[in-house]
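Following: one structure in structure tokens, then a few remarks.
Other chains of the complex are left out, but the ones given are in their true place.
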Amino acid sequence: MLHILTKGPDSDVARQLQQAIADDDAIVLIEEGVLAALDGRWEGWTLYKSRIYLLAEDVAAWGLGELIDSETFATVDMQGFVGLTEQHTQTLTWY
Amino acid sequence: MEYGLLVMGAPYTSPAPHSALRFAHAVLTQGHRLNGVFFYHEGVHNASSLMAPPQDELNLREAWVELHETHQVSLDVCIAAALRRGVMNEAEAKRHGKTSYNLEAPFELTGLGQLLTLQQRCDRLVTFA
Amino acid sequence: MEESNSLLVIIRHAPYSSNLLREGLDAALVAAAFGQPVDLLFLGQGVTALLKEQGIAAPGMKATRPTMDMLEMYDIEQLWTSEETLVALNLTRSDLRDNVQLIEAHALPAFMKSYSQILNF
């Protein structure tokens, strides 16, 4: 399953999402969700960092481009986001 | 693959319609087919023909219409969600005794069954809310 | 729920905080009316719709209880929530309606995967 998180790491929906992640699931952070990149303490990073992708256009729009180390985060552009939805038979948006 | 989108955010309030529109174009660029977009909850405001954003801003309704015209994407709006939020076509306006209306083709008022059909017919249904 | 068109509707919003609970339940009812197998999962504040006392409408707003009561008539008998959800709101199983089933901590991902379709409200 591909989870799409649209809210920040402090939101109650980010906590709801965490209950729902299976071992082979991936997560795309879009819109406000990209703010998780500022929060190193967010549990998501410890639990499944290798399966988390930031939407590049939203990282730029939210002004985070130079604040975060792009080497340590996996980003996708819109085409890459579509690619992730191809790979997973289900997508679930958390908003 | 066949894609369907569910849009539940209003223009100029939520970023969801903007994300959905960009996603829609990427889906088409990748060679997939975009079957339809279903507008529910606050998303029904995307269909409003009375929307008049400042000229330096994207008119979301026009962007959806262009998507329909270029790629034959159906634009379905949940009738129950639309009526309670003040979005209706000419027929509903008559039925409710109103002289004005704000929903026109290519947007169509339909029931929720259309959303379930879209979900079953498509390989992927992606929600923006 | 191994049927190929089984639908899980997730409700995450409280009765009067937005119209999402109501519009989520409507989607579940329509699916059931179309003969699609539907289950409901209540997470986060959505679980307050399952409180025994729920249903006294906020003044001027439509009550949720009648819609909740309609679920059975449409053969939506499986109402689910998760242990984590109850813990987060300091609720216990006995605060909820009788027909609610509890998903154990860590069992939620597998539970969700058993449905072919999901809508998240």
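By written order: A, B and C. Residues from 1 in each chain.
The rule is short, and it goes like this: a residue touches a chain if its C-beta (ideal position, glycine included) is under 8 Å from a C-beta of that chain, and two chains touch if they have at least 3 such contacts.
Because the structure is predicted, anything quoted here is derived from the model rather than measured.
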item: Subunit counts for every protein chain kind in the full complex; value: A x2, B x2, C x2
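Everything below uses one rule, namely that only the chains that are shown with their structure count from here on.
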item: Between chain A and chain B, centroid-to-centroid distance (C-alpha), Å; value: 25
item: Centre distance in Å when chain B and chain C are each reduced to the mean of their C-alpha atoms; value: 26
item: Sites on chain A at which at least two other chains make contact; value: 92-93, 95
item: Where chain C touches two or more other chains, by residue; value: 117, 120
item: Residues on chain B engaged by chain C in the complex (per definition of touch); value: 6, 40-41, 80-81, 84, 111-113, 115-116, 119-120, 125, 127
item: Touch list for chain C against partner chain A, complex; value: 12, 43-45, 82, 84-85, 88, 105, 108-110, 112-113, 117-118, 120
item: Residues of chain A that touch chain B when the two form their complex; value: 4, 6, 30-31, 57-58, 78-79, 81-83, 85-86, 89, 91-93, 95
